Each structure stands twice: as C-alpha cells, then as structure tokens.
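One chain of protein is taken out of this complex; the other chains stay put.
Lettered A, B and C in written order, each chain numbered from 1.
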Amino acid sequence: MTAFLAAIGYEQWILHVLLGLPLLAIPMILIMPVHRARWIALTVALIELVLGLGLWWAFDPANPAMQFVTDVPWIGAFGVGYRLGIDGLSVMMVLLSVITMPLVVWSSWRSVDTKQRGFYALLLALKTGMLGVFVAMDLFLFYVFWELLLIPMYFLIGSWGSSNRLYAATKFVIYTFVGSLLMLVAIVWMVMEVGRATGTYSFAYEHLLAHAYLLESSGPWLFVAFALAFAVKVPIFPFHTWLPDAHTEAPTAGSVDLAVILLKMGTYGFLRFAVPFFPGFALSESVGLVMAGLAVIGIVYAALVAMVQPDLKRLVAYSSVSHLGFVILGIWGSTVESVQGAIMVMISHGLSTGALFFIIGMLYERRHTRKISDFGGLARVAPLMATAFVITAFSSIGLPGLNGFVGEFLVLIGAFGRYPWLVAGATTVVVFSAAYLLWATQRVFFNRFTNPLNEGIGDLNMREIAVLAPLLLGMVWIGLYPGPILRRTEGAARMYIEMVEPYLSETPTVGGTMFRGGR
Amino acid sequence: MDLVTPVFWVFAGWSVVSAVLCITRRNPISSALWLVSTMFALAGIYVLLDAQFIAAVQVIVYAGAIMVLFLFVIMLLNVGDAPREWRRWPVGLLGVGLAAVLGAQLMMLGGYGRQRLADEFSTQPAPVNPALVFPEGMASAAAVAERGVVGAVAEPLFTAYLIPFEITSVLLLTAVIGAVVLAKKKL
Amino acid sequence: MLLGPSLALSAVLFTLGVLGVLVRRNAIVVFMCVELMLNAVNLSFVALAQVHGLGGQVMVIFVMTVAAAEAAVGLAIILAIFRHAQSVDLRQLTLLKG
Partner (left out) sequence: MTSLVWLTILFPLLGAVINGAIAIRRPEAKGLVSLVGVGALLGSFAVAIGIFLEVLAGDGTATRVLLWQWMPVTERLSIDLTLQVDRLSTVMLLVITGVGSLIHLFSVGYMKSDPGYARYFAYLNLFVAFMLVLVLGASLPVSFIGWEGVGLCSYLLIGFWYEVDANSDAGKKAFLANRIGDFGVLMAMFLLWWHVGTLDYDGLARQAPEVLAYAGAPVTLIALLLFLGCTGKSAQIPLFTWLPDAMAGPTPVSALIHAATMVTAGVFLVVRTGVIFSLAPVAMEVVAITGALTAFFAATIALRQNDIKKVLAYSTVSQLGYMFLAVGTGAWAAGIFHLVTHAFFKALLFLGSGSVIHAMHHAQHAAHAHGDAQDMRLMGGLRRAMPWTFVLMGIATLAIAGVPPLAGFWSKDEILAAAFVRGGGNTIYLVAWGLGLLAALMTAFYMARLMAMTFFGRFRGGDTLEPHLHEAPAVMTGPLVVLGLLSIVGGVLNLPGFAGGSHYLAHWLEPVTDATLPYLDRLEMPHGMTELLLVGGAITIALVGLALGMWTTLRRPVLTPAATPAATGLARVLEGKYFIDELYQKVFVGPTVWFSRRVLWQGIDQFLVDRMGVGGTARVAKGLGWLGSRLQNGHVALYLTLFVAGVVLLMRAVIGGAP
C-alpha cells in the first residue's frame, strides 16, 4: 500500500487536494439545482474519505518530524507562506474529520429541508477550515483557517438551529472571536519581536519555535493571549458557557462537527503552539497548577452539572466539557503517556460524542424534542437505537474494552506522577459520568412507556444504521486494539515532551515519595 | 499731537458697551439696535485703520442690510421678551465659564512674540527673521495712497482672490433661493 | 500703531459674542451674537491688513458676504420653525435628538 502511494506521489498533492476539493465544490453546489446539493456534498465527502484514508498508510510513524511539508511563499513581504505539514497529532485529527464528514452529510439527509444549497455549501467550507487548521504550519495560514471556521458555524447554528438559535450563535461567535483576536495580536507581536531579534520576519512555525526563547520578557503575556484563545475553544471551565447553548441550538450536522473537530482545535492549539512556544512559563509550577486545576474542576463540575440537565443535547454538551478537561490534564501531566492519553481522548471523544449527537439528532428528527421527560421506555419501540445508545453511553463513560477507557486511563496514569491529588479528584468523575449517562439512558430508554406520542417512532432505518455503524465499530476497535493509533501518535508525543522536558519544574507534590515512588 | 489713539479708545469703549448691552437686553429689538450701534463703532475704527472702503461697506451692508433683515424678522415674529431670558443652571454657568476661559486664552495669544509666530510659520528648522515672513510698514496706507481707497481693495480682490470672489456670488445665489424656499408656506 | 489694542478689542468682542451665544435662549438673539463674533473677526482682519497688506480687507468682504448669506438662510429657518413651533425659545426646539 505505501509503495503504491509513494508511486503516485501521494505526499505532494494529498494535502492540497483535501483542502481544495471542498472549496471547488462550493460554487458547483450553488449553481446546480437544489435537490442535487446534498448529493454533491456527499460525493465530495466520500472522495475526501477515500483519498484521506491513504494518509493512514502513507504517514510514516517512525519519523517524528513534520511530513508532507510544502512551503510556498504567499505574501512574501511579511514572511507569510502557504506552509503545510502533518505529524502524528495532526494526521489523526485529519483522519477523524475525513471519516466523520460523510456521516455528517448523510445524517442531515432528511432533517435539513430548508435552504439546502446554503447548508451544504457552508458544511464544505467548514470542512476546509477544519482540515486547514490541523495541517497549517504557518501561523498566518493557521489563523486564516481558524477564522474561516467561525462564519460557517455561525450560519449553521444561526439559520438551521432550533428555538433561540440566534442567541446561541452570536454568543458562540463573540466568545471565540474575542479569544482569537487576542491570539492574532500575540502572533503578530511574536513575529515582530522575533523578526527584530533575528532579522527575518516570518510566520513559519519552525522559525518561531526555534526563536521563541528570545521572547523572555513578553513570553508570559503572549502565552496568556494564546491560552485564552484556545481555552475558549477547548472549552476550559470558566469559558465554557457557550458550548451548551451552541450544541443545543445547532442542527445535528453542526453539533457533530462542533463536538468532533472544533473542540479539538483548542487542545491542538495548546499542544502545537501555546506550550511549545513558551514552555518555561506554561509549565512553571503556578501556571501548571492553575491549568491542571481548572481542567479537573472542569471535569468534575461539568459531570455534576450534566447530571441535572433536562435537555439531552445539553447533557452531552456538558459531557464534552468534562471529557476535554481530561485532554488538558493530559497535556499538563507532561509525560509521554499522559500526552498520548490526551491525543487518544481527543480521538475517542470524537467518536463517542459524535455518535451520541447522531442518535439525539435521530430522536429529534422523529419527535422534534430533546427534553428527556418527553421520552420513556423507547427500548420497547426502538431496540436497535437503544442498543446503539447504550454502547455509545458506555464508551463515553469509559468502560474498558471500549474507546473511552484507553484515553482516560492513559491521561490519569500519566498525570498521576505530577498531580496525584488532582488525578484523584479527576478519577471521581468515573462515578459521576456513569451517573448522568445511565440516569439519562434510563429515563429515555429503560422505564415505563408512558407517552403515547413515542408509539410512532420507528427504529433506525438503513441510512441511520450506516451512519452509526462505522462509529460503533471504531469504538470497539480503538477500545480493544489502539496499538496502531498509539504508534502513529507516539512520534508527536515524544517530540512534544522533548521540547518541554528541560523546562519542567520539579513539583514537590504532597507526600512526594508517597505518590511518585521510584520514578 | 497724535489724535488717532484717543479716538480709537472712544470708539473701542463705545463698541464694547453697546456689545454688552446687546447681549444683556431682554427685548430682542433693543438688543438688535445695540448691535447696530456696535457696528457703527467698528466702522469708525475701520476708518482709523486706513480701511475706509471696508468701513463704508460695513455701514451699508452689515448695519444697513443684515440688521434690517433681523429687525424685520423680529417684528414679523413679534416675539415677546421671555420672562427669564438668562439660563441659570447648568448650561448658563457653564457658558459663562467657558466664555471667560476662551477670552483669557485669546488674551494669552497676545503673548505670541513675532519671532515665535515666524518660526511656527516658516518651514526651515532654524529660527527665521520675522521681517522676511511678515513685511513691515503701513502697507494699506501705501496702497490707498497709490490706487485710492476702493482701488487698493479692488486690485487684490480681482487678481489674487478672483475665484473666491466668483464663488461668493454662487453662495449668495443659493442663499437667496434657500431663504425663499424655507420661508414660503407653499410654493 | 493700533494693531495691539485693536486685536485686544477684537478678542473682547469675540468673547462677548460667545457669551451671548451660550447664554441667550432666544434663537434670533443667538444669531445676532454670532454676527457680533463675525464683526470681531472682521476687526482683527482689518487691523492686520493695515500692517501686512490688503489681503485682510478682501477677507473681510468675503466674511460679510458669508454673513449675509448665513443670516438670510438662518432667519428663513427660524421663520419656518416658528411657524411650526410657535416659539423661538431654544429649550423647546429639541426635536432633532438621538
């Protein structure tokens, strides 16, 4: 397979095609008659899937450096280049978005009946933005893609959402925009500062990374700017209130994309930009404690709040906040295992929360409500949907043998050395996540069949099964055989740790020997 | 014996007094008339400053035409004098305060030496001799002597300032039309 | 040389004009105070023209034409407002607000 890919020069054109194809398809959608729109979107998504899967073999896990690198000057005067490249971390994210794209298009086959052209055009624009963010190796290009995502998402939530969608969409955009403006300032400041010190003004990631140490004085402020932008996206505890609204009001396609990819941009940003640029400050004892502390608060807080949500989608939104708290804990755990775990949680959260949103979307399609109290005893009427929901719920709870457990276990065991008490706090979520998900499963699927309205909902049809099947298989596969994925992301994790290792302050945890033992 | 300065101060005093009375009278007609008297005082001063033509124009146009127009309008509207004409708090006090500050600043302008003014006007960085920038001497008296009262003014008016002169004619035309349109009930 | 005193007189008259504009409530009187300010400026023009050349006097002519135009239009407006609001008291004429 790799030979075949090398033969067709897969490395040179794959990234450009992945980015360019959706953009080319947008005008086609706008021209062609309305009912063809979704077919075009689906074909584009499937082509991207087929091409994208090649990455799995073409990507060489052994070499940790950036691969498939292209470096074309774009705005020469300011040192902005069309620089692309992927390493272990971004190849997984690209694959995840390439796989979920056709499912997203397919899941909104029936549910979206108004302004279909606009919907699918925006979805494709979103796709380019998503892929672009993970492959951009030039901070300017990264920022362009970062912003490119905001607008389609705003319209997706704004015009195809449910009841108070405008509030949610505006809140989402303002929250993210404020954060990303700070980031823009930081990027420009960095380029200027480094340019002044080294003479060459360039937005290239390697260039800035190599000279980030020069920014001693302004380093902390720049890190705070980057961190704020990414914290809003992750979302970390105090900045998370946009997520439940955005998820509840977004159409299924919107909330799946939001959950599967958009939330990972924040954590990707931390792993790629924020911490490696300013490791000294980012991993100092106080900042480390603050970030890890916020992460654990986020984990437990979101799980508790999820327990009392009346709305199913809002419950899953809070569970996403809780899951992503693990990623931040993993990043600040600063061991190869915890970073690997963080990447794993990013991938497996995509699958399990994506599937949860798909199922809730299907329920919404049938009953046009997301209130848990409106459902009851659906297992009798829709056994297949009930089984899918139970499997996804247990993968989200982190049952060993399914994908949730691998990521969480690695994060916790990796971060235990550095933050034993915080990890202990985080592990309590094992109980709360089971509580809120099982309580919800029970109130929706496994109790008395009281509401006559539920009588009519049919079980999953072939299309819906086709949407859920890959995700469920993915869950079981990653749960039992995560080896290949771990091998591919190991290079990136090791590189990250080598970059930050020298700056790691030795944190004297309470009862140091009690917890850290020989290590 | 130099007669000009005492006459100037007489006119100056007359103009200030009538100006003050103009703004303090409750009845608009009396304040209009006091403004006319200020204008006459100013005309006098213009004569002292070798601007005889301007003095004449001041009397004819300003006092004669514009103030008459004001009187017409005041009479037409038959505006009685408002009971409490002055504004008290807060805008009034603020107004007086601001006027005083402005006056003080204008006075301070007096402190501007010719040298400083020249430096600010000239573009060369080094200090400039003011005489070069501002020609000294009784320019207007010489011009009047050479070309007569009206000629002295007419010469620059129709050579250097010809275009502005034409534009003012257009301005007057629009003003007339505007006034007609605005004032008539229906065309 | 009357330059200094006439400029001072011009300043005094100008300040009185500003005072009148700010303090009086009757629109027409405010208008007259504006005329007063213009006269003060004319005075300073003429004073300087005596020393530095007749450009100043030309300016005075232009100021006068502008003052005439302004008076005409302004009074027309006041007439129109009066017909509508039956008053020229500035405190009542507050239709034009944000």
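Note that a contact is a pair of C-beta atoms (placed from the backbone, for glycine too) under 8 Å apart; a residue touches a chain by one contact, two chains touch by 3 or more.
What you are looking at is a predicted structure, and each value in this text was computed from that prediction instead of being measured.
Asks: Can you list the shown chains that the omitted chain is in contact with?
Replies: Contacts of the omitted chain with visible chains: A, B, C.
Asks: Touching the left-out chain: which of B:9, B:72 or B:112?
Replies: B:112
Asks: Among B:42, B:99, B:157 or B:179, which one is in touch with the chain left out?
Replies: B:99
Asks: Using the definition of touch stated at the top, determine which of A:6, A:290, A:431 or A:469 touches the missing chain.
Replies: Result: among the candidates, A:431 touches the missing chain.
Asks: Since one chain has been left out of the picture, which residues of chain C touch it in the full complex?
Replies: Its contact residues with the unshown chain are 18, 21-22, 25, 30, 90-91, 93-98.
Asks: Contact with the hidden chain only, please: which chain B residues?
Replies: The list for chain B reads 87, 91, 94-95, 98-99, 101-102, 105-106, 108-109, 111-113, 116.
Asks: Contacts of chain A with the missing chain: which residues?
Replies: Where chain A meets the chain not shown: residues 171, 175, 238, 240-242, 301, 304-305, 307-309, 336-337, 340, 377, 379-380, 383-384, 387, 390, 394, 399-401, 405-406, 409-410, 412-414, 416-417, 420, 423-424, 427-428, 430-431, 434-435, 438-439, 442, 445-449, 480-483, 486-487, 490, 511, 513-519.
Operating definition for what follows: only the chains that are shown with their structure count from here on.
Asks: Specify the contact topology among the chains shown, as one of line, ring, star, complete or other.
Replies: It is other, because the touches fit no line, ring, star or complete pattern.
Asks: Could you put a whole-Å number on the gap between the CA centroids of chain B and chain C?
Replies: Chain centres of chain B and chain C, defined by C-alpha means, are spaced 8 Å apart.
Asks: Measure off the straight-line distance from the CA centroid of chain A to the CA centroid of chain B, and report it in whole Å.
Replies: Inter-chain centre distance comes to 74 Å.
Asks: Let me have the rounded angstrom distance from the C-alpha centre of chain A over to the C-alpha centre of chain C, please.
Replies: 69
Asks: Enumerate the contact residues on chain C facing chain B in the complex.
Replies: 2, 4-9, 11-26, 28-29, 31-33, 35-36, 39, 42-43, 46-47, 49-55, 57-58, 60-62, 64-73, 75-80, 82-83, 88-89
Asks: In the complex formed with chain C, which residues of chain B make contact?
Replies: 4-5, 8-9, 12, 15-16, 19-20, 22-23, 28, 31-32, 35, 38-39, 42, 45-46, 48-51, 53-54, 57-58, 61-62, 65-67, 69-70, 73-74, 76-77, 79, 82, 85-87, 91-92, 94-96, 98-100, 102-103, 106-107, 109-110, 134-141, 143, 152-153, 155-157, 160-161, 164-165, 168, 171-172, 174-176, 178-183, 185
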